[in-house]
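The complex is shown incomplete by one protein chain, all other protein chains being positioned as in the whole.
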Amino acid sequence: MPNAINIALIPLLPFAGFLLLGLFGKKFFGKTAGLIGTALLLVSCLLAFQTAYDYFFVYGKVNGAYQQFVPMQFVWLQFSKTLSIDMGLMIDPISVVMLVVVTFVSLMVHIYSLGYMKGEARFPVYYSFLGLFSFSMLGLVLATNIFQIYIFWELVGVSSFLLIGFYYEKPSAVAASKKAFIVTRFADFGFLIGILILSYCSNTLSFAELIQRLTTPGSSELQTAAGYSFLGISALTWGAALVFIGGAGKSAMFPLHIWLPDAMEGPTPVSALIHAATMVVAGVYLVARLFPVFALTTPEVLEGIGWVGAVSAIFAAVIACTQTDIKRVLAYSTMSQIGYMMFALGVSKYGGEEGLGYTASIFHLFTHAMFKALLFLGAGSVIHYVHSNEMKDMGGLRKFLPVTHITFLIACLAIAGVPPLAGFFSKEEILLAAYQHNQAIYYIALITSGITAFYMFRLYFNIFWSKPYHPHGEHQGEGGFVMTLPLFLLAAGALFAGFIPFGTLVSSDGKPLESHFHLSFSIAPVALGLAGIAAAMVLYKSQNERPGRISASLGGLYTAACHKFYIDELYLFVTRKVLFNLVGRPAAWFDRNVVDGLVNVTGNITLSLSEGIRKMQSGKVQQYGIYVLSAVIVLSVLFIYVW
Amino acid sequence: MNELLLLMKNELMVTAIIFLLLFIKVGKGMSNDRLLPVVQTLLLANLILGCFFNQEGALFGNMYHTTPLIALQKNILGLGVYLISLVCSDWLKKTEHLAEFFLLMLSALLGMYLLISGGNLLIFYLSLELATIPVAAMANFDLDKKRSSEGAMKQILSSAFSSGILLFGISLIYGITGTISFSELPQLADGSALFIMAFIFLFSALAFKLSIVPFHLWTADVYEGAPVPVTAFLSVVSKGAVAFVLMTVLYKVFQPIESTWYILVVILSVASMLIGNLFAVRQQNIKRFLAFSSIAQVGFILVGVSSGDIGSSTAVVYFVLIYLFSNLAAFGVATVIAAYSGKENISDYKGLYQTNPFLSWVMALALFSLAGIPPTAGFFGKLFLLTAGGSKGSYVYLLIAALNMIISLYYYLRVVRAMFMDKNETPVPPIQTGASAKLGLIICGIGIVLTGMMGWIYDYIQSLH
Amino acid sequence: MNLLLLLGAPLLTAVAVLLGRNKQQVRWMALAGSVVQLLFALGLLVAFRAERSGGQTAQMLFEQNFPLIDALNIHFHIGVDGISVSMILLTALVVTAGVLVSWNIEKMTKEFYFLLILLALGAYGFFISLNLFVLFFFLEISVVPKYLLIGIWGSGKKEYSANKLVLMLMMGSGLIIVGMLGLYFFGGHDFDIMNLATAQISTDRQNLIFPFMFLGFGVFTALFPLHTWVPDGHSSAPTAGSMFLAGISMKLGGYGCLRVAVYLLPEGAKEYANIIIVLSSIAILYGAFVTMMQKDLKYINAYSSVSHVGFSLLAIGMLTQTAITGALMQMISHGLMTALFFAVIGMIYDRTHTRMVDEMGGLMKVMPFITTVLFLVGLCSLGLPGLSGFVAEMTVFVGSWENDTAFHRVATIAAAMSIVVTAVYILRAIGKTAMGPVTNAEHLELKDASWNEKLAAIILLAGILSIGLAPGWLNDLLTPGAEIIVNRIAGK
Amino acid sequence: MMSGSTILFYLLAALTLACGLLSVTTRHIFRAAIYVLFALIGIAGLYFWMEYEFIAAVQIVVYVGGIIVLIIFSIFLTQQAGEKLAKPALNRQLFSALAVFCGFALTLLQVFQHEFKAGAEPALAPTVANIGNNMLNISDSGYALPFEVISMLLLAALVGCIVIALRSKPETK
Partner (left out) sequence: MMEPGLYHILFISAALFFIGIYGFFTRRNLITMLMSTELILNSVNLNFIAFNKYLWPGKMDGLFFTVFVIAIAAAEAAVGIAIIINLYRSHQSIDVASAEDLKY
């Protein structure tokens, strides 16, 4: 049986860190703040590993299938007799996997930041924010209740906001943090409505009951829910789709992705943690969490998810080829990879062999966390070294940053899907799932994997090869042990994580899934990947004219991709021009001039009436007499003849 | 004879004081400083005496009748006069004709007593005149001031005119019914067209005295022209008396045509509130301002009068008591300031709080009470008037009344704003208020604060019915 | 627990303040008084919970009933249920914080605190009265002190704002009077809320009176389009005044809408529910959009109050138990939050002498405490979990969703949409003031919060967090009351 | 055939109305006073005609002997008797005429439409003895109280007049 206290401690330790460092960090801890945060997270991480081990190998499997456990649960807020927000811990394969990923990556980032953030004025604050984020993310992962997930969802959002805007004096960071928050909040609005719909349909907020009620054919809830529709689409479909919108926002799916590249304004380790490994996959996690509902009750939404994922994957990959800011390249790459995970879920079915996409998605989530975090931390080292994000300021760094170079290369190979690195295995499974269920998506994914290899190696060559680097000014080198250790550990992950028999651990219905590995199937993607690497090598290994010529020949497409297909501009147009000018400003005008005006006009009418009847009081006593007599006559006539 | 002494004790006491004053005047006279306390003491004695031995009874073949309620009404008026003698003492001490002033004022008070107690139209008419003519003379007591004469002239001429109309109405009523007795009229009233016309003629005179729009036009001019104590007397005591008698007239005498007078009262009350408020909004002179505010207040009183049951007469009596405290406090402050600095304009009150916090607080309290803001008594008074008026269930009317409170609040706050918020380079200098004026103001202040809180007062008034 | 103490404490404080000899003495007396009130409020909470858990199931506890005016059947009837207890607690918190943030007022200190405490008295009395007459009395008590507070200690076009505020509130009072008298006559010549709740008033009559009552209290609670006193009044008022106005005054209206209009006139409430919903949905979105365009911090908070209070009204219009609980939670949450917001704005204004967001920037660097609080309060405003706003808004949404017509759904979605707009304006405001580079070099010299300001902020934050982190206790307090109201609507 | 009494009545009526009308239209103030005097005498005549001799006597004594004298004195005090009065403004005249006409029409209409009832009690002759009895009687039909009231009123009026008219230091400019 799961140990509730141990599991509860996993999120609570970082939270303790947040409180401790947030309230007293500056005064009492100062430079030791990082160590405290790291130590707490280390414990948390160990507990997570222990939980994972216990779950997968000790108690989790009952009757040949992994079961859900809720070791702890309490009512946090009772809305009505049936609906309540419960806070609890849910242990099942995906949450355990996520526990491991989150605590591990978070630990790596904590350690790395000891070096990377050294000397920052708000060092304790930074660690407290990291603690808050870890807490929120872990709470999200462990949620037993759809509202609980929403709560932590929001908290994750705000921690992300805080961390992106960590350099609050930089206007671009402030703008980016705002953008991230508002865009995800917009998505959360959909999520919230989705929750309301689902909860209304199922009459519960608890995941287990909700899934059970909405997936049992012929259940009374389903029958009731079938009675409702809006715009000809059934309420459940709406609900599922809206919940997915929430996930899409956090996971930066097209077209809600615009915040992710900007979010790179945050400190690089933060990008590694939040915007590569953990928070951005929350959407995937959410879909996986509600997978039975998507798969069994609303397959049309699931198909939509598949398409959104596929489009995001290739869309982001194309943009990534044109970006020059290395973190932005990685950001788009993240988006693209999450697209993979999404469509893997989208093409999956529930149960047995059909559920391969589900396993693949979580598998890819796991491996991606390793190599993407590695990539970001590597990029962090580079940026730390050259004090710039731009490719043009780099080149030939392999001699100066050997550890970074090697680990970065491993990560690139892993993401490019070169066997036998981690990415290869997970990607292979995804492609297989897509191949089996949706050929169109399969081809998109195939092409994307080629592009992925290309842009990753474009990045790699531009940083480490290309032109020779002339160091200027002072350089700290690779930042010492605290910064290289995480690189090594993550590189190990990227190298070996693929060998984990994931199918036996995580599957859509809990029952182990035998992975069938066809060597022949892998030829196409691996070949495409290698072709991409080769192309990148030709173009970017050393400085030459070819990239320029190619981009020129691509013309409009290149420019469009370079400008991220003008999605940002579209948003800006909608918000600034439409919302501000057509709604906000008129509303403000209306308020000041019409609503308020009416009040003032009432006052003015009174005053001018008062001025108008002034003449009545003329001071002439005879006139008063005439008034009196007239009044008497008029009243007499009125009362004699009218009433 | 004993019965006469007992039942008419208020009237007799006042008459006694009048004659005492006459003797003092005809004799060698007294200085103001000595006379004023004497008069104040006598008035207080009258007031205290009035509180005892009240019983029901009729004299002179029903021409005069009294009940405990009527006695209470008289005492309220007596209290008004007593308070005027206190709060206006600064002005009174300066006047040349103090004895005559009180003589006239008490004559008017006597008229009011008889008005309330009167049992037929003749007494009604005579006492109405007795309550008016001396006041017109008093209005002229600022003998050197042009405005005072003008006010007095307007007062006497327009009241003569109005009593002409009143008499014409009475004569018609007499012709129709053959009686002038209040107790016989209800049975004989035939509700014919001529009778209604006669009633409106008669009502116009009461409306004139109460300054109900459109019979109010003299009010502001006279208030502004007359000396402050006279204005206070007119606006408080005189109004109260007429309001009391109005109820008697409407509820008892003209009970058969209730449906007619109800509509009449509603129309005129709405008109009074509106016009009074609209004029008050633009006034500069504090007395004129209070004149129009009192017109609006009368409109409010009519709300209570309109429904014509026990609750409404209780509410009206209660409100008059409160109105007396509030308005006298306001006039008291106005007199003190006028007596010391000669300033009567609202703009002169700017920055008053800085120099005269006591006066400012009293004034503010009075104005809040007039506006009907709790915890002052005015709140209770107005609410009970509305409650009384509401029993007929015309909510539009109540709404109009309630909304009129907003306009009135607006202009009352204007004065408060001037005193508390506006800055002024040359505010009224600090004033050493005289002891009796201070006492009067404090009594008014206590009355404003406590009358409302002490619910038993209302119960007591109700129990007298 | 004698509820009269709750009236006695502020009354005594007010008198003591008037007798104070110097400014410092006055301040300490006001503080002591308000702390005593806060302790009373907390004690009341404890006592109330003890009584309830002791099995006391009467609707109102600690009732007292004295005849006031027999002739009109007016009784001084007081008593509390969970709703009142929580409102009293809110008042006590806000008033204590208000006393603390006003520490530096030098102009007519004595009068200032006197009026402030008078306001508190009005609010306490309002929340405990079970007689319409008494309730109205206390409601009105809190009108004029506002006028003076704004007019004397305010800033900007204070006279205009003070006038507008008082006149509009009086208009509300006027409507309430009419409704109240209607209830009195239709309900058998009685003002007592408990009796009126059992009186049989025909549907037609309820439909006649309900608009008066609801609009009347609606003015107090900034019902669209009767909200224009809010921005002007709030922005001109001194800090404590704004805190009180937005934190408590607007709640008087909300409480009145619920306790008087909806509870006593359930048929009327049903009849007009849809109109309420439409108006409040408009208020929510419209308020949010107008806020987005504001540049003055106080205006931002004032308009956002319009929007937030709209949630309360929306929930009242929804007439489900959860929604009504949500409405009350939103009132309390908003009360705390907006009071804190105004307190922070006041602190910033005291230092920078501007409230224009464009003239600030990077204040996080200079005054970390104040900006952190600002940030927290902003997060509360945009409904972040862990802070009270979230709990309240979600309860409102869930409760609103219980109605299953398309109309209610659309209204709920429209209202929920505002959480996005709220995020936009809150982040804009915070981004411009707290974040970014310091634009005005003079601001670099500014000091962070002083002890009294910190204490004020902490008091209010404690309230916000205690609801946000563990909403159960508040929910338990409010739900029974909401249930009674809903049962009455359902005709049970 | 008209009786003498009828003729007398019409003569008196004509005198009263004509003098009344003239008194409000003439522009000589002294003449106005005289016209009023004659109008009042006409009324006194009507009282005589109705056999209310006591009232007629009072009318003559109080009005002719008192009020008109007072008025004429005050005219002398305040004005040159021969001076013509200022003409009233035309529109004031028009409005007044209109209002008065309407009022007159309404009154006549109502009065002539109304059917007055008559009392059934035996007539009480308005002799001086009867009047005196009633006036000083405090029983049901007595008028002692009004009598007292009017005496107080006259006293007050007297005092008021003295104070106002005999002010000690007339304003001198």
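By letter and in written order, the chains are A, B, C and D; residue numbering begins at 1 in each of them.
The working rule: a residue touches a chain if its C-beta (ideal position, glycine included) is under 8 Å from a C-beta of that chain, and two chains touch if they have at least 3 such contacts.
Computed from a predicted model, the values in this text were never measured in an experiment.
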Among the chains included here, which ones are touched by the excluded chain in the whole complex?
A, B, D
Can you name the residues of chain A that touch the chain not displayed here?
614, 617-622, 625-626, 629
In the full complex, which residues of chain B touch the absent chain?
121-122, 125-126, 129, 133, 136-137, 140, 143-147, 149-154, 156-157, 160-161, 163-164, 167-168, 170-172, 174-175, 178-180, 220-221, 224-225, 282
Which residues does chain D use to touch the chain missing from this display?
2-3, 5-6, 9-10, 13, 16-17, 20-21, 23-24, 29, 32-33, 36, 39-40, 43, 46-47, 50-52, 54-55, 58-59, 62-63, 66-67, 70-71, 74-75, 77-79, 85-86, 88, 92-93, 95-97, 99-101, 103-104, 107-108, 111-112, 116-124, 126, 130-131, 134-135, 141, 143, 146, 150, 153-154, 157-158, 160-161, 164-165, 167, 170-171
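We adopt the following convention: only the chains that are shown with their structure count from here on.
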Chain A and chain B, separation of their C-alpha mean positions in angstrom
77
Geometric centre distance via CA averages, chain D-chain C, whole Å:
70
Where in chain A do residues touch at least two different other chains?
603, 623, 629, 632, 636, 640
What positions in chain B touch 2 or more of the other chains?
193, 197, 410
List of chain D residues in touch with chain B within their complex
106-107, 110-111, 113-114, 116-117, 119, 138-146, 149-150, 152-153, 155-157, 159-164, 167-168, 171
Which of the residues in chain B come into contact with chain D in the complex?
15, 18, 22, 59-64, 96-97, 100, 103-104, 107-108, 110-111, 114, 122-123, 126-127, 129-130, 133-134, 136-138, 140-141, 143-144, 152, 172, 175-176, 178, 192-194, 197
Chain B partner contacts - residues on chain C that touch it in the complex
67-72, 74, 133, 136-138, 140-141, 143-144, 147-148, 151-152, 158-159, 162-163, 166-167, 170-171, 173-175, 177-178, 181-182, 184-185, 208, 212
